[in-house]
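A protein chain is absent from this complex, but the other protein chains hold their places.
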Amino acid sequence: MRYLPLNAEDRAEMLARAGVASIDTLFADIPKAKRLDHDLDLPMRKTEMDVERLLSGLAAKNVAAGSVPFFAGAGAYKHHVPASVDHLIQRSEFLTSYTPYQPEIAQGTLQTIFEFQTQVAALTALDVANASMYDGSTATVEAVAMARRITGRSKAILSGGLHPHYAEAVRTVSTMAGEETEVLAPDVFAAEDFCSLIDADTSCVVVQNPDFFGNLRDLSAIAATCKTKGALLVGVFTEVVSLGLIQPPGAMGADIVVGEGQSIGNRLNFGGPYVGLFATKTKYLRQIPGRLCGQTVDASGRRGFVLTLSTREQHIRRDKATSNICTNSGLASLAFSIHMTLLGDAGLRRLATINHAHAVDLADRLTAVPGVQVLNKTFFNEFTLRIAGDAAQAIERMAEMGVLGGVPVSRLLPGRGLDDLILAASTEINTDADREAFADALQGALSC
Amino acid sequence: MRYLPLNAEDRAEMLARAGVASIDTLFADIPKAKRLDHDLDLPMRKTEMDVERLLSGLAAKNVAAGSVPFFAGAGAYKHHVPASVDHLIQRSEFLTSYTPYQPEIAQGTLQTIFEFQTQVAALTALDVANASMYDGSTATVEAVAMARRITGRSKAILSGGLHPHYAEAVRTVSTMAGEETEVLAPDVFAAEDFCSLIDADTSCVVVQNPDFFGNLRDLSAIAATCKTKGALLVGVFTEVVSLGLIQPPGAMGADIVVGEGQSIGNRLNFGGPYVGLFATKTKYLRQIPGRLCGQTVDASGRRGFVLTLSTREQHIRRDKATSNICTNSGLASLAFSIHMTLLGDAGLRRLATINHAHAVDLADRLTAVPGVQVLNKTFFNEFTLRIAGDAAQAIERMAEMGVLGGVPVSRLLPGRGLDDLILAASTEINTDADREAFADALQGALSC
Amino acid sequence: MLMRPKESIEVAVPEKQTFTGNRGLDIEEGLIFETGRPENTGVDLDEPAPFAHRLGSLERQEPAGLPGLSEPETMRHYVRLSRMNYAIDAGIYPLGSCTMKHNPRLNEAMARLPGFADIHPLQPQSTVQGALELIAELARWLMVLTGMDAVAMSPRAGAHGEACGMMVIKAAIAAKGEGETRKIVLVPESAHGTNPASAAGAGFEVRPVPARPDGTLDPAAVRERLGPDVAAIMLTNPNTCGLFEKDIVEIASLVHEAGAYFYCDGANFNAIMGKTRPGDLGVDAMHINLHKTFSTPHGGGGPGAGPVVLSSLLAPFAPVPFLRREENGLQLVEHPSEAPGALGRIAAFHGQMGMFVRAFAYMLSHGADGLRQAAEDAVLNANYVRAGLKDLMSEPFGDRTCMHEVLFDEGWLKPTGLTALDFAKAMIDEGFHPMTIYFPLVAHGAMLIEPTESESKASLDLFVATLRDLALAAKRGAMERFAGAPHLAPRSRLDETRAARSPVLKWEKKSKITPLT
Partner (left out) sequence: MLMRPKESIEVAVPEKQTFTGNRGLDIEEGLIFETGRPENTGVDLDEPAPFAHRLGSLERQEPAGLPGLSEPETMRHYVRLSRMNYAIDAGIYPLGSCTMKHNPRLNEAMARLPGFADIHPLQPQSTVQGALELIAELARWLMVLTGMDAVAMSPRAGAHGEACGMMVIKAAIAAKGEGETRKIVLVPESAHGTNPASAAGAGFEVRPVPARPDGTLDPAAVRERLGPDVAAIMLTNPNTCGLFEKDIVEIASLVHEAGAYFYCDGANFNAIMGKTRPGDLGVDAMHINLHKTFSTPHGGGGPGAGPVVLSSLLAPFAPVPFLRREENGLQLVEHPSEAPGALGRIAAFHGQMGMFVRAFAYMLSHGADGLRQAAEDAVLNANYVRAGLKDLMSEPFGDRTCMHEVLFDEGWLKPTGLTALDFAKAMIDEGFHPMTIYFPLVAHGAMLIEPTESESKASLDLFVATLRDLALAAKRGAMERFAGAPHLAPRSRLDETRAARSPVLKWEKKSKITPLT
């Protein structure tokens, strides 16, 4: 087998050197009755060529974003990632190294984490960021848990503009942990008012911006109320590119900011792996979940980096840890950091502006389609359409016409009377022709 | 521009430090009348996304070997290359390094060349191999030139079984250099007899095995005659995988062996870049063209490698050099060497056997098609078909049916009365279904 | 900008100073914040035509100040940094419990096929049937390999799988009406830190179970601690000492008899795949780290994937999403409302598809036969290392064979005054990544070596011989090899105390460190 260096001769010699009679001797602790004495009912080994054929066959059954006009968003966005990013994250020394537990031979990984932390803190306008979470949704779960630890209160209030998957994850995990969560009704028009809901048992309010429906939200008022009431404000984003153009949650008073970093450096991957971003204020440093990289010096006085403040973490603090996270999103955070390094402020702002321009153009084109209404007053690169018909059906029909025309709100919020809503996103990858194709397809779908 | 690190501010500051008034001052030596004062009539810079779109569009207009049943050969073969090969040759330190002129910081490249040389010598059963030539055809040109230098004679006799492009290249370059070449008539049945042609002015005889028509040739008799007459025997191969299963030219008495290494580690690339292999006997060492890597020690006595015997080469010997070659096929030879390291003897023999088995199966299937005749008594993975019809037209028709069914001999040998011949190759990439599709398509093509 | 930590270098390498601080191919590299500029960029993007924005009043006021680098500078930055890392591709990476095996590049290529990498989690399911099939097939392999009835695919890593498993158990207990009574989870002290953390995160209280002197769990000790307040036991098997829990079947029965569930930490599944099935051993839930057993790359810390296989008892409580085969193909069940009684949802979307593709490519490549062979080779390699070292080093649980990893402790180092850490750092100078040290906590100065099946005999021979050389050097008092090691790495020993005492967690203009002298 091509991945196994030992051959039969090696095995025999090694068994002899180890002083055991046969390989099965080494498995003697397995109760005899439970030992497998036959191959499992699975195929036998395959050549590389055959594996390629089989998997390419499966891949070919899917419609890839690059092959059709594509407008799906709702928390995962198709952006253009420079070829150099993928090349760099495939460097053996990044790809096949472990968590940097031996810092003297892991400075590459450590310095990139330090840079990542700095980038995330700057983007979110907060003091300090960690080395990444699994994704935006689990980062949100962690943020709520952290807010509970800090405030000693239970109730988390989740905005009706929070991504429904995020809200469900927070609700599920909180419920299991015996904590209280209040999930507000879907808030298509960003009209909800939290302030009256925040009480003495409120640990935090979780608000997304741009929200799930694409609306931009000014968090300043909520932040002020939270402050007064002793609750924390958790700012969430699912489209990190927006931070190039809109006010970051940190600048509007959020205490913890979490979000999805997939848009920068990472592909859609059918939902994962992605990368969760997590930032907060210095005063909450010791409550941060996950890894932190810090600067120090070596014995010769040279600058170097190490994982630090690990007394917060599971491997030291065990059941008292700030989180159970161990493996995080290392390579995806590296991809994020490399892409962000290529962009810089100027590139990010330009990218965000193009996204916004494309979305504005799309909104204008779709508004012109009979039976279609854009519901947003403000948005970044995604907005909500109300159509004269069933959104899921329209999208299915458009797919048959070769256009992936957004996400039906009902897929995430079924049974909420929102069956006529579509979330449509336009990033830098869409051309004029793509957007025109979308308008045409939607018109077609609605008229059949 | 993303590839240019200097910005306007840098440029101004650097001009000032260099003490020049403007960038144009630095171009003052260009005669004023010849300076371009406008942009050339070419498009302006493009984003990475736009370049990708444009080139993907062009690529999509071609029918790739992996997408259809594929049987073209005639000197270029579609084999399966393990994914690890492509990963490794993209390591920055291999991909973006220069010819190893500073050996202390190029041991990676040098050791791989040393290993490559050893592999090529072993495969061809000769004493010594060089660090690569451009491809099989130019290696053949160099071999003939080397034979002339060694023998002091001019005439090169080229077998009618030599790849026509190789023969044309030798003829062209020889003619220009004022040397004589005798190109024998196409020899479909490997029936030609050289022995009578070899005379006192003959520098070498050039014979391919398996020959252009797929026949296997025993070179021993020719080798013996050459030896008697003081001429050298140049053995050529275009399918290096064959050396896993058939007698290598060195073992049959060839003095110089050259060939195409594309099949191992390299893709079809529409004809290039490929990698020329070049091996010979130790006694001709100082006449070898191109680079040689040799073993030595460093100041501490550790083993190391350097480019050596460079007094043969253009940068030292200039117009008296054994060749003008400078840049060779470095990375393609590395791909060859890595793939060969993965294969080893056992893997190479297995690979060659599968190729042969597939070709035998294909020959049997095609023989069963009415109006089709396999002309070869012996072959490796490629053979010649005679069909009842025009080969080029049949192949064009098959292409319309989605089968790339070999190469018409007339494409390389037009006007020679060989219009009904097809060269068909089957490698490990073909499935039973592919071969069946070929037989069906050929039958279809012949019956319309 | 010139970056020449001249002073510090003088200290670092007194034998051979350079002006740059570089040493041949070892090239120092500054931070992007020192080399980049916010107005520069390595990405060309056409300026959009003027348009009326729809941002309301929320346009960003203060730029983030992030530096940009041109593409060549970016390339160099990361290539230089990468060269300061050790990697599996460069040598044995014998971190116990981490299963640092070969990461096939075929898997990388497959995961990058546009049909997998460029599909959106919420595009119509009719347009992603190939992806759903892959997930279903991978799930089937996992169930067959483990002998279990269901699998929750969405957990992002092992710890997330543990959390998922604990919550599933909690839901099952709640469904039985025992939610208020069963609050305790038994966790051996040798457990990985994520186990107690995951149990606590799901609102359980963690109670330790001690091991026998032979390093395995005593059924009697388990029985003693079981009761109507116990929700589950969380065992690792083979355990973190590299030993198979030989009484596992009995323990499972006891747990079940007591009305509790058996969660198995499957991080060490590599040792037993194809040799026995956790389902047959009585396991109710187990996560599988695809980034360990099934070769998806660790990537300097992730991402991974931690699917959780479940017994039929727990299957109904699995979180969404899951797959259902319907007339028109595979369909995702995505909303808790469609799966009443189920746990709910633990994260967005459907799981780590990119890792699924890699893991499935690995499984297909091995087949049932190859996976069993891999397990056998992994165990053989560990025992070969053990045999080569056991006369020099001390074993906390006596002279016995191990599974896929071998545990030594620092007992043998005591007379030398050296620690496991010193020994580990000296290994770095020899070109080896150290083993896991100080885990599991049940051994004093643990040194846990997991070679994996990816090592050749020659590689192990050199590894063993070198560790022997070092051990003998330690015993004969050759302190210079250990004191302050490593000496030959990109950095000498780093001051972790200082890092924690006054944390510098991001670059700031003022935070430039001045050399300690």
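A, B and C label the chains in the order they appear, each numbered from 1.
Following the convention adopted for this analysis, a contact is a pair of C-beta atoms (placed from the backbone, for glycine too) under 8 Å apart; a residue touches a chain by one contact, two chains touch by 3 or more.
None of these values were measured; they are calculated from a predicted model.
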Which displayed chains the unshown chain touches: A, B, C
Touch criterion as defined above, residue of B:Pro43, B:Pro370 or B:Gly417 at the omitted chain: B:Pro43
Touching the absent chain when the full complex is considered, from B:Ile157, B:Leu184, B:Leu268 or B:Leu442: B:Leu268
Chain not shown, touching residues in subunit A: 1-5, 7, 45-48, 82-84, 86-87, 92, 104-105
For subunit C, the residues touching the chain missing from this view: 1-4, 15-16, 18-20, 22-28, 35, 44, 70-73, 75-76, 79-80, 83-91, 102, 104-105, 365, 428-432, 454-456, 458-459, 461-462, 465-466, 469-470, 486-490
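Operating definition for what follows: only the chains that are shown with their structure count from here on.
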Comparison of A-C and B-C (more C-beta pairs in contact): A-C
Whole-Å separation of chain centres (CA-atom averages), subunit A against subunit B: 47
Centroid distance [mean C-alpha coordinates] between subunit C and subunit B, Å: 45
Distance from subunit C to subunit A - Cα centre to Cα centre, in angstrom: 19
Residues of subunit C whose C-beta touches two or more other chains: 37, 39-43, 45-46, 69, 71, 75, 79, 104, 106, 108-109
Subunit B, residues touching no fewer than two other chains: 2, 48, 82-83, 87, 92
